[in-house]
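Note that one protein chain of the assembly has been removed; the remaining protein chains are unaltered in position.
We call the chains A and B, going by the order they appear; numbering starts again at 1 in every chain.
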Amino acid sequence: MENTILRMEHIYKEYPGVKALNDVAFSLRAGEIHALLGENGAGKSTLIKVLTGVESKNAGTIEMDGKEISPKRPVDAQNAGISTVYQEVNLCPDLSVAENVFIGRELRKGMRIDWKRIHEKTRELLKDFGLSINVEERLDNYSVAVQQMIAIARAVDVKAKVLILDEPTSSLSAQEVKRLFDIMRMLRERGMGIIFVTHFLDQVYEVSDRITVLRNGTYIGTYDADKLPMIELVGKMIGKDYESLEAIPKLSGDRENVEELLRIENGTTGAITDISLSIGRGEVTGFSGLLGSGRSETARLIFGADRMTSGRTVMEGKEESIRNPLDAILHDIAFCPEDRKKEGIVGDLTIRENIVIALQSKRGVLHKISRKEADEIAERLIKELAIKTPSADQKIKNLSGGNQQKVLLARWLATDPKLLILDEPTRGIDVGAKAEIQKIVVELAKKGMSCVFISSELEEMERCCSKMFVLRNKKIVGELYGEEISQSAIMRLIAGEENV
Amino acid sequence: MKTRKSLKIENISLIIACILFVCMFIAGSAVYDHFGSAATFLNLFNDNAYLIVVAVGITFVLLTGGIDISVSSVVAFTCVFSAYLLEKGWSAVIVIPLVLAVGLFNGFLIGYCVQEYRIQPFIITLASQFLLRGMCAVVSTISIPIDNAFYKEAALNKISFKFGRTNAKLYIYVFLALCIVFLAYYILKYTRFGRTVYAIGSNELSAGYMGLNVKWVKIGVYMISSFCAALGGIIFSFYTLAGYSLQNMGMELDAISSAVIGGTLLTGGVGNVLGSVVGVLIQGVIQTIVTYQNLNAWWTRVTIAALLCLFIILQRFISIRADKQKGKG
Partner (left out) sequence: MKKLTQKMEFKPFCVLVAIILICGVISGGDFFKITIVEGHFYGRLIDILRNGSRYAILAAGMTMALGTGGTDISVGSVMAIAGAIACSIVDGRILGGLNGNVFVAVLIALLAGALCGAWNGFMIAKLKVQPMVATMILLTAGRGIAQLIADGKIVTITSEAYYNISGGYILGLPVPMFIAVGVVILFLLLTRSTAFGIQVEAIGVNPGSSRLAGIKVERNLWIIYILCGITAALAGLIESAGIKGADCNNCGLMIEMDGILAVAIGGTSLAGGRFSIISSVIGALIVQTISTTIYAFGVAPELTRVAKAVIVIVVCLIQSQAFLTQVKKIRIGKAGKKEAPAV
């Protein structure tokens, strides 16, 4: 019971079709850095969302300093002393830096906001973070890394007892990460409790005092960091599921004898410049890198989702012009985007309509796919991919994440593509569905389809890919083949230590 | 790290608007006799005081990324309803607070439907526009003259200025409008409410995560917009001393284009009320020129619409360029 400030017990949270949290417990002491770990979909983000009032729990108790709280909105959590930095920067790009730090608790002089003092205070505060920037400038004139630091500065400055950092390091450079850790230690000295969510395990060991592991929505345990070797930690995070996944037969990556399907030469869009790469037939090619490293942007470039401003696309030896998604589809390329909700599913339409929509575009608007044919295609793919649904007439938004993802996969398989690009196809779906999707990808590749596979989980990448491009700072920094692909090799490239 | 104050979108747009105003005024002065005088300039305020108030109100809504097209009907309803009540012998002391309260209530209903029931702002404000316009006609289909002593007093009181030999005058109600402008400027710049308005327009989700009271501020902006429209209506009834159910048709376009010309982004988050005032003045100049040229009054509308299109296109280009620079940097 030593000075525990936050205690969560028996937390349950259910989304339609998914048990996101199943009897989860978590406690935090004052003056500790507590790492919250688990694979994607383990329930980390959901737990944070429940704690900060973004989502409401179905059952369970949350206690702060012995008093029960039930935050319904972010503001409730903040008033209770819980301050959060979310993974995606949650600030207002149109406001000034200083304002982003202070809005909601402005310094006042009488009735009015005292801008002068706010600017001064912000300058001081950011100096602690090693930032000397113009605090009156609009926020979106600064890089994502700087914005991330500003978000942390904002969170720290609130008189908070609990600070939650959700993947704060994913867009920071090594040096910036070091500075962040110094700040975290400083805050720990001041008696703040910090919840640190990350998937970089060495970072966990660098700063954390205790570790709590979640897996598949359930609580696995809480451990002292210095008494839990990393290998054991990985075991706890992956658990038994690891064995069931292991069953995927690996493709042999071959550097020489692969026929080229598609080549990008000096591809440039608004987001990335000068990317050149080649994708072989029947290979699973991985794009690895941190969030914001350019892996998704590269995929979007190939598909024409972001317009290529210069560069060449060569497909099967012929130069092709792919200016928009429809061009790509007509050239037998398919793309499952990262943001399933925003760019993937068409929520209010039925599963059948979602499945045939891309094939329809491919055939052209005048050649409507008959209801009979659509039924056949949908039935076939629902069976093939084992999509769990009562009928093809269900709205896709009523399915679970994993099944939605399978419908998207079905949508593209219906077009019979030569190249299938999957950007984070396994994010936020349960482990069973995850394994199935991985298996499908490898099997498709065996049948001669080329796949591009993007995932934040190196372990998954290692398992599926026969060739790998590693990206850092919007550049390709390395290529790995077959047996060379290992988590440590990828990590070295990501960290920028090619020569080690 | 070296930083330099970059030109903001709102500033570019505002500067262009100011230059445009000055050019048009000078051009008008060069072409027409009696145009280039202080009297003409002050008359821009006299004739458009009501529009200034309405434009200021609508700027709040636009800054959150919403829209309110019910303002013209609120103005008309305020005029007709107050004219009707005054004709019935009610005192101005009761009538004015009453119509202002009606405006506030209308804004509250709109805001509540937008925020709590997620009805798109344009549908609900369109419905409100019809409702109030219909109510105008229900009250009276013919124009009702206002014969109230207080209204007459307010309508005719003015301050005269002497500039050399010419005499220029400014009506009292203009000062009321200018007070509103000042108040709005202050609220937007120096209060949490005002800053939250910008935060919502910039990124509503973030604003919520930052613990700002998104719900009430969003309802509040519609209340402000509607309240300002009602106040604009009162000023308009000072100006015309009558209430007619079909007046100010399409005035919402004038108000919105004032804000946009003055640098407010329709997507929200960027802009300020001073720009909206410049926008109103530009429209005033256009109207004056159309009058001097003895053209069909509809030319004003068409020109304003064209100008609005021009500024929307301008904003698109500026924001596209800004995005590109960010991509490179």
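Here is the rule we go by: a contact is a pair of C-beta atoms (placed from the backbone, for glycine too) under 8 Å apart; a residue touches a chain by one contact, two chains touch by 3 or more.
Keep in mind it's a predicted model, so treat the numbers as computed, not measured.
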Item to complete: Based on the whole complex, identify which of B:24, B:104 or B:135 touches the chain you can't see.
Response: B:135
Worksheet item: Looking at the whole complex, which of A:136, A:260, A:316 or A:343 touches the chain that is not displayed?
Response: A:343
Item to complete: Among A:234, A:369, A:477 or A:495, choose the residue that contacts the chain missing from this document, as touch is defined above.
Response: A:369
Worksheet entry | chain B residues that touch the omitted chain in the full complex | 67, 69, 113, 116-120, 122-124, 126-128, 130-131, 133-135, 137-138, 141, 250, 252-253, 256, 266, 296, 298-302, 304-306, 308-309, 312-313, 316
Discussion item. Which parts of chain A face the unshown chain closely enough to count as touching?
Written reply: 303, 305, 324-326, 328-330, 335, 337, 339, 342-349, 353, 357-358, 360-362, 365-369, 411
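Following the convention adopted for this analysis, only the chains that are shown with their structure count from here on.
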Worksheet, complete the sentence: Here the gap between chain A and chain B, centre to centre from mean Cα coordinates and rounded to Å, is 44
Item to complete: Could you please specify the touching residues of chain A with respect to chain B in the complex?
Response: 54, 73-75, 78-79, 84, 86, 90-95, 99, 103-104, 106, 111-113, 115, 131-134, 136-138, 140-141, 154, 270-271
Discussion item. Could you list, by residue number, the parts of chain B that touch chain A in their complex?
Written reply: 1, 3-6, 8, 186, 189-192, 195-196, 198-199, 201-203, 205-213, 269-270, 323-324, 326-327
